[in-house]
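Below: one structure in structure tokens.
All protein chains but one are shown in place.
So that you can tell them apart, the chains are marked A and B in the order they are listed, and the count of residues begins at 1 in each.
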Amino acid sequence: MKLLRKNLSELQKLKLNSYGKDFLLTWEKTSDELRAVLLLAECFSELHRLRRSFRVFDTGLAISIFRDNSTRTRFSFASAANALGLGLADLDEEKSQIAHGETVRETANMISFMAEAIGIRDDMYLGEGNAYMREVAAAVQEGFEQGVLHQRPSIVNLQCDIDHPTQTLADLLHLKKHFGSLDRLRGKKLAMSWAYSPSYGKPLSVPQGVIGLLSRFGMKLVLAHPEGYSLIPDVVETARRQSREHGGSFEITDNMEAAFRDADVVYPKSWAPYEVMLKRTPLLKNGDRAGLKQLEKQCLANNAKFKNWECAERKLRLTKGGQALYLHCLPADISGVSCARGEVSKGVFERYRLATYREASFKPFIIAAMIFLARIPEPIARFKKLLGHG
Amino acid sequence: MKLLRKNLSELQKLKLNSYGKDFLLTWEKTSDELRAVLLLAECFSELHRLRRSFRVFDTGLAISIFRDNSTRTRFSFASAANALGLGLADLDEEKSQIAHGETVRETANMISFMAEAIGIRDDMYLGEGNAYMREVAAAVQEGFEQGVLHQRPSIVNLQCDIDHPTQTLADLLHLKKHFGSLDRLRGKKLAMSWAYSPSYGKPLSVPQGVIGLLSRFGMKLVLAHPEGYSLIPDVVETARRQSREHGGSFEITDNMEAAFRDADVVYPKSWAPYEVMLKRTPLLKNGDRAGLKQLEKQCLANNAKFKNWECAERKLRLTKGGQALYLHCLPADISGVSCARGEVSKGVFERYRLATYREASFKPFIIAAMIFLARIPEPIARFKKLLGHG
Partner (left out) sequence: MKLLRKNLSELQKLKLNSYGKDFLLTWEKTSDELRAVLLLAECFSELHRLRRSFRVFDTGLAISIFRDNSTRTRFSFASAANALGLGLADLDEEKSQIAHGETVRETANMISFMAEAIGIRDDMYLGEGNAYMREVAAAVQEGFEQGVLHQRPSIVNLQCDIDHPTQTLADLLHLKKHFGSLDRLRGKKLAMSWAYSPSYGKPLSVPQGVIGLLSRFGMKLVLAHPEGYSLIPDVVETARRQSREHGGSFEITDNMEAAFRDADVVYPKSWAPYEVMLKRTPLLKNGDRAGLKQLEKQCLANNAKFKNWECAERKLRLTKGGQALYLHCLPADISGVSCARGEVSKGVFERYRLATYREASFKPFIIAAMIFLARIPEPIARFKKLLGHG
């Protein structure tokens, strides 16, 4: 109850303008908007723990569009929708007629007559996922303005080629809980590091999202990766600029040990080389299996040169007091568990396993907060009403 | 609010007897029942626009059975169910044991213990879809009478081989909105015309449903199609008879231009030739791929003779003031967009695009009205209560 009062009081000081908006990239949002998501998510989590409902809709739909496999994000979105009182409707593109040439513009309207939110995961094609979300957003905007839709559903980015805001805000809430407050992140060193994985084609959205978000909290960010594994240049530039503006620092290294040295937080996670992702998009779109196979082979061979980019005890000992907080979006490639050699050693992972579960546990509440702020006209008043209705 | 009062007043004058019934073919329903669906659907749409709930169920299921791909009908049904307070449960025949020899009779009962409505789409086999719906209806009727089911769910035809009532009633509501009232449809000319499509095997349910419904409103109906593309003779006979009875007219032509001349409304839409659909049913049932391939080839070759059956500007100029209302159930085959040559030119479609979206937007409310009237014992009293609960 203390938490609820405290967060409400902080919420009331913020300037909120998320109503009717989408959530596509964290760096398009003001700091106040991001703080509001965190504060509200924390409250929803607390209400849930107290077994108190935070349902605000009587009826209405939350639409999900998953263009890639997903367990945790799928369930997080389903959980958030349910908790707010929305029914879930999944647009399964295999079952639908989308494959038969319907335009995005039309389909976006056809599924939205009763939709409050549309959650989209589309992270396979560099240059495509976020663009697709904007296409859907433009379509429902037109539909709303032209009297097709009574309300304009808000798009929630459930992971794209550029950002993964529901994940990184869950990560941020985890950091806030761990260090006690957002202010205490100031000056802390976070190593966002590439790590070896025997798989290939992993999206860039997590490392990009992490540097794009955490560069706004005065942290000392170090991005580490082998040569050739760089991220989208624009996002790196954004992170660099934000670090400057928020009194933090940002550097890039090709040395995992250097990145880990004295780090307070480490986020070792594999991703595909930018150049490979660029080449992959046209191959995937053209269904060029031979080309993809060839690219995969090259990429895996290249990856194999960096098997020592593993978050093992020896590396962790380099961190602040040997005790850095380990972050991961899950599932991790764990050496000797899910693969012979992977992102993290069995011992390190096991030590932080439950912490990563708790990190993940914030995601449904983050998504619920995003939808709440985007769909409720007077969010603070409504939230106070919720608290009063204990 | 004025609309709500006006429609309520009209509703109170109607003789309603849909309670406990199915909705399988519009021509099995009285004019009062059809008018009630329209009036209620309009009210539900208005309530939704005002962000007022029209939920009437606390719990209960709406079952969907889709034997063909579908996006818009799937989401319309899901939206209607959710808005009324019903949970959606989809009978996915691939996941279920139906494929393993269960009888329809048994399955219909097994899925219905808590079902209020069963929406079925089954439009692939001529002579089968509507028959299947009646088989399900008979099974739940027996189950209800014999103490298996506590309530008998109502079947809603979401498109069959004969009719597509949720679509055509949405079309009709669109016409009502466009012309100001149902009475003003009297004397208006509507051209239900075949149109060219590079695809094959499209169901006959839309043109049949359109002539089967609109022949009851005193319109001048013209059905246009090339030789060989006739519809089920019984349905054509019904349309002819109804036109006579309701002071309209009905004629058939093989000339698209003649049909369009002075038309107030045009509905250019492709469908498969009746003879082909007749031959297709046994081939599909026997899984005769070679036979189907051969039939498809013949049919596409035949279709190709009629590429000029396209709703292009030149044809539209023939209509009343060159301004006829263009209808389509979507998705349309748009020349130069979804195919090289199709049902409608890019320019014409773009002009009417948002209007067709609005036409489609009525469908969830039409379905909600059908379920409401079939499941609520005293629908007018209940609806008044809804309005009072603002």
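Everything below uses one rule, namely that contacts are C-beta pairs under 8 Å (C-beta built on N, C-alpha and C of every residue); 3 or more make two chains touch, one makes a residue touch a chain.
No experiment lies behind these values; they were computed from the predicted model shown.
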One chain isn't shown here. Among A:258, A:292, A:337 or A:387, which residue touches it? A:337
The missing chain sits against chain A at residues 45, 48-49, 51, 53, 55, 66, 69-72, 74-76, 78-79, 81-85, 87-88, 330-331, 337-339, 353-354, 357-358, 360-361, 363-364
Which parts of chain B are in contact with the chain that was left out? 58-61, 63, 87, 89, 91, 95-98, 100-103, 106-107, 109-111, 113-114, 142-143, 146-151
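Please note the rule applied: only the chains that are shown with their structure count from here on.
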Give, as an integer number of Å, the spacing between the C-alpha centres of chain B and chain A. 41
